[in-house]
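A single protein chain has been omitted from the complex, and every remaining protein chain is retained in its original position.
For clarity, chains are labelled A, B and C in written order, and residue numbers in each chain start from 1.
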Amino acid sequence: MENFFLFTGVAIFALMLPMLYRILAGPTAIDRIVAVNVIGTKTTVLLVIIGVIYGRVEMFVDFALTYALLNFIGSLAAAYFLGRVNPEKHVASATPGEQSR
Amino acid sequence: MIIPIISAVLIALGLLFFIGGAVGILRFPDFYTRMHAAGKGDTMSMFTILLGLAVYQLQDPTPAHILVALKILLIALFIMMTSPTSTHALIKAGFMEGIKMWRRKDRKEKS
Amino acid sequence: MKALGFIAVLGTGLLLLAASRDFPNWGDPDSPASSYRLSRHFITETINETAVPNMVTAVLADYRGYDTLFEAVVIFTAGIAVIGILRRYGSRNSIPSARETPLTPKKPDLIVESTVRLLIPIIQIFALYVIAHGHHSPGGGFQGGVIFGASFILLALARDLKAAQNWVAEKRTLILACCGILIYAGIGVLCQFLGDNFLDYQILHRILPTDPVMARYHSILVVEIGVAFTVTAIMFSIYSNLSSNGKMKEGI
Partner (left out) sequence: MYRIAIFLLLFGIWIIFSGQFDAFHLAMGLISALFITLISSSFLFLDRDRSAGQCLGEIIRIPGYLIWIIYKIFQANIHILKLALTPGDLKGVESSLVKIRTNLKTDFGRYVLANSITLTPGTITVQIEGDELLVHSISDETEAGLRDGTMERRIAEVFERGKE
């Protein structure tokens, strides 16, 4: 079972690498932020798995919770900031392009 | 003996959804659709993996282990609440910025 | 230029990797850090001398109390410096803003606001848990203070800075920050008054109803609370100054 957890941790880490591509290539700033947010969620899970491997879950759970919280605040702040810096664009796109078909 | 199997199945399922989310983020054509892959794939896979780990803790049901399992579930609940919120905030920010939506017709005209 | 930077980073990384082969193994009992007699003393005697199961906390807040006191002072100074540079009182000051275009007015967002309302008390109780359990699990004043400050920042993000300022006014944050340092240094001075060295907590058993060992245990907690006050207040004050351009009117 220990090996299984180790494998899971490595797999989650490997799944973070495609996100790095999105951070580098993402056409807009928000794409990059989304990718960072996804990596954050994966890190939360990874922390708990590391706790299970080391046999100190009750300790690592605290880290994971803190990490999830800071991840949430970070993406919220970035979203608010990006959504509000460009007033002209905001007016132009206020009407939805296409509603229901 | 049944408990490790349950948790292994849950964790494997979570990994599968993580793969789906990652492939979606790489392949989907525009920001909005990528947001779907990111927001949902992650929440669900996180939930199943954490559930699997919580179940694994119950292998030896002493009070300490039950509390740890509850703590893990608390994280899962926390992410279930925050993840849709940050997804919504990010997609709203993108919408406000005026990022264009991808349409199949445009693409057919181009290619 | 970019390629040059990349080569430099790559070279440094390879050098560091090569150097890491000379490190002792993780947890090696023969490594210099473990064989030094002071660390042996900490490892064997901490639990007898302070009754704190978590050695790191005992070293941080007791054996190296000076260090931590001045770490807290560094954070305090950083906060004061940010306030001194950024804060602008009133409209008589005509320095042009660094941000030329104003932000679009903020509309309240039902989803974000509801989530934040549900989360804030839970975050705060978690912060207090981290502060209070520095003895047993990794945690303590700095970490708990950051989490507590994050709860204020969340409110300021979800509504606006005004709402958070109504809750904790600017003046009160500064008073809180000073209080934190005062609590920490005050305990040190109290030890001196009772006739021992600065920050030598065991003398406090004369005024506390406990023995010297438990006096150290409880003073570590009080010190952590002092640090938490400072960190919370400075976190929030730095955030509100940075996000509102020093005007304290509306945040991000």
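Basically, contacts are C-beta pairs under 8 Å (C-beta built on N, C-alpha and C of every residue); 3 or more make two chains touch, one makes a residue touch a chain.
Predicted model, so just to flag it, every value in this text is computed and none were measured.
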Across C:S35, C:T77 or C:S114, the one contacting the chain not displayed is C:S114
Going by the contact rule already stated, which one of C:L128, C:L190 or C:V222 would touch the omitted chain in the full complex? C:L128
When the complex is taken as a whole, what residues of subunit C touch the one chain not shown? 109-111, 114-115, 117-118, 120-122, 124-126, 128-129, 132-133, 136, 167
Residues of subunit B (touch criterion as defined above) contacting the omitted chain: 16-17, 20-21, 23-24, 27-30, 32-33, 35-37, 39-41, 43-45, 47, 64, 67-68, 70-71, 74, 80-81, 83-85, 87-88, 91-92, 95, 101-104
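Methods note: only the chains that are shown with their structure count from here on.
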More contacts between chains, B-C or A-C: A-C
Centroid from C-alpha atoms only, then distance subunit A to subunit C, rounded to Å. What do you get? 25
With centres defined as the mean C-alpha position, give me the subunit B-subunit C separation in Å. 31
Contacts with two or more other chains occur in subunit A at residues 58, 65, 69, 76, 80, 84, 86, 90
Name the residues of subunit B that each touch 2 or more other chains. 78, 82, 85, 89, 92
The answer for subunit A against subunit C in the complex is residues 58-59, 62-63, 65-66, 69-70, 73, 76-77, 80-81, 84-87, 90
Considering the complex alone, what residue numbers of subunit A touch subunit B? 1, 4, 8, 11-12, 15, 18-19, 21-22, 27-28, 30-31, 33-35, 37-38, 41-42, 44-45, 48-49, 52, 57-58, 61, 64-65, 68-69, 72, 75-76, 78-80, 82-84, 86, 89-90, 92-93, 97-98
In the complex, the residues of subunit C that touch subunit A are 101-104, 106, 112, 123, 126, 130, 137-139, 143, 147, 150, 153-154, 157-158, 252
